[in-house]
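Partial complex: the chains shown occupy the same locations as in the complete assembly.
Each chain carries a letter (A, B, C and D) given by its place in the written order, and its residues are counted from 1.
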Amino acid sequence: MPNHSNEELVSQIESSNKRKYFLEKLSEKVFLFCSLLSVISLLLIIGFVFYKGTHPFFAEGYSFIEFIFGLDWVPSEDKFGILPMIVASIFATIGALIIGVPIGLFTAIFLAEIAPKSIARIISPAVQLLAGIPSVLYGVFGLAIIVPFLQNHLGLAKGQSLIAVILVLAIMMLPTIVTVAETSIRAVPKTYREGSLALGASPIGTIFKVVVPAAKSGIMAAIVLGLGRAIGETMAVILVAGNSLVLPTSLTDSIRPLTTNIALEMGYAFGTHQEMLFATGIVLFSFILILNLVLAKIGSKGGK
Amino acid sequence: SQDNTEAEPSSGNQYTLAISGSTSVGPLAEKLAEKFEGKNAEVNIEVNQIGSSAGITNSLSGVSEIGMSSRDLKEEEKQEGLAETIIAYDGIVVVTHPTNKVQDLTLDQVKQIFTGEVTNWKELGGDDMEIVVVSREDGSGSRDAFQEIVGYSSGELIRSSIVASGNGNIKTTVAMNKHAVGFISFEYIDDTISTVKINGVQATAENVLQQKYLLSRPFLFVNKPENLTESGQKFIDYILSPEGQEIVSEAGAIRVK
Amino acid sequence: MRKAKDYFFQSLLWLSAIITIATLCIIVGFIFYKGIHLINLDFIFGDYSPSGGGGILPMIVTTIYTIVISLLIATPIGILAAVYLQEYAKQGRLIRIIRFATESLTGIPSIIYGLFGAVFFVTVLKMGMSIIAASLTLTIIVLPVIIRTTEEALKTVPLTYREGSLALGTTKLQTLYKVILPSAMPGILSGIILSIGRIVGESAAIFLTAGTVAAMPENIFSSARTLTVHSFLVTQEAGDIELAAAVGIVLIVIILILNLSATFISKKLNKADY
Amino acid sequence: MNTTKMDRNKGNEQQIQNKISVNDLNLFYGEKQALFSISIDIREKGVTALIGPSGCGKSTFLRTLNRMNDLIDGVKISGDIVIDNENIYRSNDVIKLRTKVGMVFQKPNLFPMSIYDNVAYGPRMQGIKSKKVLNQLVEDSLKSAAIWDEVKDRLKSSALGLSGGQQQRVCIARAIAMKPEVILMDEPTSALDPISTLKVEELIANMKKDYTIVIVTHNMQQAARVSDKTAFFLNGEIIEYANTETIFSMPKDQRTEDYVTGRFG
């Protein structure tokens, strides 16, 4: 092939290279800026929440300790204690995890490893579809079905309770957990399965001893995302929690988690009351960070 | 306000009147706006139901020209120069499950129920079953008014009470629980719940107007006087006109006069 | 013994799957059971009337507005950000910070986004309660979703494509838009599907930023009410569960259509592979 | 056994006992036939090498011997494979089959667990719980796989931290721990460096007195070095099967000669 007849081509190439390198540099800057946007948004949001939420403690002489450990929340009487809500949030989250995670994971395993392809092909997208149903409707469902069910079958005076919240949250977590976990289980290299089966392990043994541990990081991501959904959820919870201001001591107590407190009262709140709701947001935010850190720890420990 | 007035259309350009606030006043305001727009094509009214305080904040910050409130203004808010107009009254009715035998309560009994002094329907002449109290959220206009008239404070409210956001949620909650008792606005009364007489007086608009029935509160429009445009004033005037007040009572609220 | 254990776990898997599927069927069944009788052409295509009897066309339009605008903004930014993280950035502090930020953004409750949007976009940037303010707020909400899924999609593009292209004397940028992004498209689309779900299902963040005006929005600076906000309001104020469910049916259908078309597009794009 | 394949099995005269007898085996991936009427007897204890160009069906055939092809959708098989007088496709106990017929893959595929757990994996799945028994088994297996000295101080650390060659020997140990009778190896050294390769080859040479080994290799020299008998595959058929020296020094078939002299692939 001739290399020589192309001087024209070569010079064309050389002249365009300069422009290309410039574009290259420029585009990298643009991409960097785009990725910094999420940092900027986070900083703005954190800044905003903290600015509003720390004001009462710095400027108005409220005690942060009393805020965290106080038992009374009566904004009209200047009492701002959120301990019952913190406890409620913790219980509700843990409960939802205990129910939602195993069912979600087992379903994901089922879809990825056991279900016939034709079935999985229908169910997986259906589960994804459910991730898009507005949470209000989950709440309505909880209020119209779960709450009366609890009232009638547990003989409760009111079905709005910790257990109702746990059930609704567990249901809401399912689509996220199933979808993300299923993807990561499918991504486990075939060689692990082959290796295990070739050692005479049964398919089920292989799943639980090799495949699931190998998919650990994806499964952790599934749990974290599901957890985010559970903690961040408000609209559904408002409807089934009962929102009572008591320190929960049993599954049948009605509770008020941190998120519902914010959503419930923000519409009417002003002044210090509003700032205290932002302070609730800070607590919620720290709560989420701590949980994510803990889960990451568990994940990395298990991953080893 | 002059600038705003100038922005008003003479040339078929619509002026948008922004109103926001109480979710209780909202539906009524929407109905009034619908009729008003039918008559005044040059005005387009936006009604946002986002809660009394948010509405008041918006009217202060200028995001909305008029705020809607279902509670009285606080001192601080008045000091910022907000003007208020009562556009209607809202009757509040105590509601129970349709199977509940208790049909009549004294104001004092209501207080005892909501403060937890009485915890069984038996003590009020009903069946032997626990009372489940359903209240609105702290800060809600209905709740403020209800507590003030019945005579207890938020701190006294029984701790285990269910707190539901909005009339609809109280209604749904009470309709689904035979133990429950709550309070809602007149407009939301229907046959899924049963209403309770207070001191023997039926909850009706007439009884409120004649001051026989005690549980009511005002629906307010608030605004910074300097922000109120001609259109805004026109709308308020319309509401207070006999025609506007007719719509008010059709919607289930209580006319001002 | 071993067999019994296998059998037990196998049953557990089946049981969980059945519980999940049954629950989801019950929920969808519930929504349809409660709402289907309200669905008719007037309901879907009629204008809204506060005095009753109207349709929900304004909410449908508003919902579509918010989906389109949020995606128009979030998709390019999210994809480019993911491209930076995956294709350009060297591992280091900056990357860790960006990753941490995106991950934290995923965990923030939407009510907080709503409050932020209400102050930042609505008041500070003087957008007023409007579709655009809500869409920008939603953009921040779905950005992390798009970034993460795009990153995952980029990871699956074989290194050999990049090498093949660069070895032909192309720039990174050319390689990116000619080879890498097209092959990552199916994965990116799945992220977009998830985002649509998030946008459509959001209420708290929207009613604080777009408001609840129940009228046909004139433009993106109008205040308006989405379907989800509508179902939230009718539940909260009127306690009208049937209406909320009917709105839910419309939402399910919208999501279904969007998901199917996204899948269809991704299949179309994937065809190039075979 | 079968008379139909005696023409190919000339190398079989020595009257060494056969461990595996394959008769008229055909295998289809969906519509596509990958193995054509394979008949071969594999002798007990010793190394049988399978060579042939890429895509000729060596791996496919190897995987029929412990039914790993069962995992692939749409695989259809006809013909008989008899191991120890039992037709493995008639019996339904795949687990038993795979316990008896171990396998080592092309790429070391240790699980993301400690070295110890990897080797103890199979026995544990068989229900062995006793710490003492397991310890002994792990030690013996690692010793047999000539890797004990290199890993004995780090049994509890992750297996994925080992070099490729070490990993492959742990894979062999893992297979040995099941006390199999047959070990199948699919290009076990192709991912390894020369030194590791040598070690694995030595290991195979040592193991052949105890195990029936079937090894697929692309490397002619390796086949020549480690195997007793060699089968040459081409396009899903066995072209020639004979003693290794015969295959490499005086093959009967022109195609075999072309292949082993490097005219191909």
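Quick notes on this one:
Here is the rule we go by: contacts are C-beta pairs under 8 Å (C-beta built on N, C-alpha and C of every residue); 3 or more make two chains touch, one makes a residue touch a chain.
Computed from a prediction, not measured in an experiment: that's the story for all the values here.
Summed over the entire structure file, the copies of each protein chain kind amount to A x1, B x1, C x1, D x2.
Criterion: only the chains that are shown with their structure count from here on.
Looking at A-C and A-D side by side, the one with more C-beta contacts is A-C.
Ranked by distance of CA centroids from chain B, the top chain is D. Distance between chain centres (mean CA atoms), chain A to chain D: 47 Å. Between the Cα centres of chain B and chain D there is a gap of 82 Å. As a whole-number value, the distance joining the C-alpha centres of chain B and chain C reads 35 Å. Multi-chain contact residues of chain A, defined as those touching 2 or more other chains: 143-144, 202, 205, 239, 263, 266. Shared interface positions of chain C, defined as residues touching 2 or more other chains, are 2, 235, 241.
For chain C in complex with chain A, the touching residues are 2-3, 5-6, 9-10, 12-17, 19-21, 23-24, 26-28, 30-31, 34, 76-78, 80-85, 88-89, 97-98, 101-113, 115-116, 119-120, 140, 143-144, 147, 171-174, 193-194, 196-198, 200-204, 227-228, 231-232, 235, 241, 244-245, 248, 251-252, 255-256, 259, 263. Residues 117, 189, 191-202, 205, 209-210, 213-214, 303-304 of chain A are the ones touching chain D in the complex. Every residue of chain C that touches chain B in the complex is listed here, in rising order: 49-51, 118, 122-123, 128-129, 207-208, 211-215, 218, 222-223, 233-241.
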